[in-house]
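As you look at this complex, bear in mind that one protein chain is not there, while each of the others sits in place.
What follows is chain A.
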Amino acid sequence: MTISDSPVHRGKTLAEKVWEDHLVVKGEDGTPDLIYIDLHLVHEVTSPQAFDGLRVAGRPVRRPDLTIATEDHNTPTAAIDKPIADLTSRTQIETLRRNAKEFGIRLHSLGDVEQGIVHVVGPQLGLTMPGITVVCGDSHTSTHGAFGAMAFGIGTSEVEHVMATQTLPLKAFKTMAITVEGELRPGVTAKDIILAVIAKISTGGGQGYVLEYRGSAIRSLSMEGRMTICNMSIEAGARAGMVAPDETTFEYLKGRPHAPEGDDWDAAVEYWKTLRTDDDAVFDAEVFLDANELEPFVTWGTNPGQGVSLSQPVPDPSVIIDPNERAAAERALEYMALEAGTPMKDIAVDTVFIGSCTNSRIEDLRAAADIVRGRTKAENVRVMVVPGSARVRIEAEAEGLDKVFKDFGADWRFAGCSMCLGMNPDQLEPGERCASTSNRNFEGRQGKGGRTHLVSPLVAAATAVRGTLSSPWDLAIDDARLVNAGPSTGSGNGGI
């Protein structure tokens, strides 16, 4: 584009920069751009039909060296040395193993030290880095945008397309800035930010957009916190979420197994530093949020946009003006078996689940452990703690977190998606109510008839202590313990 093409010359957003650096063919007359894919993550659920398609067409995987697979959705999180009992789960896993072998793809299987949830494994290996394109047949691929990568979920046809061509035909996304300024209070975390964002813009508000999270509250988050936020971009309907890379990002990456080294590192950092939205760039839409005002957040309904501060009561649908939304709220309350006006904090839960690609990283586990340390769980509550990867589990055990959780009365499990979705043995019983650090509270998501309240690891931990939905503020905890558990200090990681 020449300057004379547009009346006002303007800078570029972060998303536009990454996009343009991956243009193989620029689309014309309404045809999409052809975009190069740097990293393709694969798991057992959305890949079998794609491999099948390749086989039928006699096509190889073009770049096995840009592809990596792990087992996560179907894997049990206990007794992992035994054969998987569920036959269909086992078939899916065995199919992935066969396909990985046949097509020459690196696979981390159950029992392997690098096995885990695909969105925990990529960043942990240092494969996820700024300025790259990442895809996976999984909507929460948006997680990787925390590094300033363009990362989005794709369907199985697209998985096959990437395998065969290492590219995707795509229309450019619109861009939306989500600016969060201010300082989070102790006990308020990245999860509360993103739940508040989705409540504000609704589950459809991000449709067609790449969200760029910016502002002082985002800058002060650790990489784990940024991943939590980008992870849930899809719950606002967005294709992707991004955070511009900075020293926090470089610090996190340096020395990881796949991070660049020597001259490559220097060249990369020099380029990465250019990956920020220009001051004169224009977003297609903008949203602002005040971090100072935020409180621990919780969902009351059956989509992630149906949330309130924990200090609030269950909302009254009759005051919702939009008829569709009102009906949705009424149906949600019926499914959730909740009465309008009940204080959220009076709601008793049966299960607390700490895990999933939203909140199962080491920092999340440390934060939860800081709350429960030296306490005992509420009597009738089942508490499950599921590290996101085998590596996270090992790290947590080295710090003694497993012991903290076990002493508390929690069940310490092996890595996987676990109770995030009803696909493996970890499921809710019909009617069971769960405070969950995962990302979806859809009907039946955690098991048929199960009822899900989405919360942060801190709220999950406080809820496990009291037995009703609780904020860490409800426990007699001094601020220091909360600050340590909070997002902005690097959580016992020595700070930034």
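Note that in this section a residue touches a chain if its C-beta (ideal position, glycine included) is under 8 Å from a C-beta of that chain, and two chains touch if they have at least 3 such contacts; residues count from 1.
Convention: contacts and distances are computed from a predicted model.
A single chain of the complex does not appear, and UniProt lists its protein name as "3-isopropylmalate dehydratase small subunit", one of "3-isopropylmalate dehydratase small subunit", "NADH-quinone oxidoreductase subunit M", "SoxXA-binding protein" or "Sulfur carrier protein ThiS adenylyltransferase". Residue A:P260 is the one among A:G182, A:G215 or A:P260 that touches the chain missing from this view.
Here one chain is not drawn; of A:K12, A:R59 or A:K200, the residue touching it is A:R59. Annotation: of A:G182, A:P425 or A:G444, A:G444 touches the absent chain (contact as defined above). Residue in contact with the omitted chain (choice from A:T156, A:T179 or A:Q312): A:T156. Residues of chain A in contact with the chain left out of this view: 24-25, 30-32, 34, 36, 38-39, 45-46, 48-49, 52-53, 57, 59, 64-68, 73-74, 86, 88-89, 91-92, 95, 106, 126-129, 132, 137-139, 153-158, 160-161, 164-167, 169, 171, 203-204, 207-208, 237, 239, 257-258, 260, 264-265, 267-268, 271, 303, 324-325, 327-328, 421-423, 440, 442-445, 448.
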